[in-house]
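FYI, not all chains are in this one, though none of them got moved.
Residue numbering begins at 1 within each chain, and the chains themselves are lettered A and B in the order written.
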Amino acid sequence: MSDATLKAMAERFLSALQHCQLLQMRVAQANADGITLVLPWSPAIVGNPQTGAVHGGALTTLMDTTCGMATLCVLPRFEVCPTLDLRIDYMHPAEAGKAIYGHAQCYRVTRDVIFTRGTAYQDDPAQPICQVVGTFMRLGQQIKGGIRFGNSLKEGGA
Amino acid sequence: MSDATLKAMAERFLSALQHCQLLQMRVAQANADGITLVLPWSPAIVGNPQTGAVHGGALTTLMDTTCGMATLCVLPRFEVCPTLDLRIDYMHPAEAGKAIYGHAQCYRVTRDVIFTRGTAYQDDPAQPICQVVGTFMRLGQQIKGGIRFGNSLKEGGA
């Protein structure tokens, strides 16, 4: 799959998640090595109005989604991959007023389960806000509507 | 603090999180032993339109928020407590069409850090959808707007 095709599929996938749309999340980059999403700064992600500190839930959603979508980078075709487990460790707080990037890649792919890891950062990927490890179940294309949902994604249907 | 006061504070806290409002999350119960939130079934939490399966991000947000708000149950007064780490392990999928409950309690309280654990379930708390462990930083009342945000919560201000 070309990087452009992969990025287009990732954008269609993300656009179907209302929850992520509210947060204005976008795909920044996607290729065989991994995926990067952006969470722009907005009132919707502020957890503490006095300080502008980000609500943990917004960051968690960013990283859950980023790790889950990293599975697109290693699968030949779209498959539904629900989260099996997710661990987030915050290294330092996000700075108010700046977009947050989430990057993730797959480090192990089995017939049923995909293992991913990633980080969130603002200016410098080497100074991560958090590091994340997540595991996702491959349901296959034929299971539970996988193929049809997959097709609609590839063909640009909602 | 009486259970009624604690529940009212929890409701004000939750109402300030736009992110949780979109998901229509509500406080079901709150007392010294822990807190229970409800995530009603709605199109906003569906991750796979074909099957009605819940988007992992919605469950993650429920449990991040439930664990974070469990800190209210053990603190004498409101303090801002951002997430330090969070681990979610999914035991089985949520059933389509049913509300999801998130329950959490604190099992260790230190001067700076609070340790919580919880579960999400639908019909039966003994058959959890996921089990969660989360750690939260106490910033104190005087730090980073803690007191003022705390006061506005206690006095019913937005």
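Rule of thumb we're sticking to: contacts are C-beta pairs under 8 Å (C-beta built on N, C-alpha and C of every residue); 3 or more make two chains touch, one makes a residue touch a chain.
In this text the structure is predicted, and so the values were computed from the model without any measurement.
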With 2 copies placed here, how many are in the full complex?
4
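Criterion: only the chains that are shown with their structure count from here on.
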I'd like to verify one number: the distance from the centre of subunit A to the centre of subunit B, where each centre is the average of its C-alpha atoms, in whole angstrom.
22
Residues on subunit B engaged by subunit A in the complex (per definition of touch)
16-20, 22-23, 43-45, 47-51, 53, 55-61, 64-65, 68, 80, 82-90, 93, 144-145, 148-149
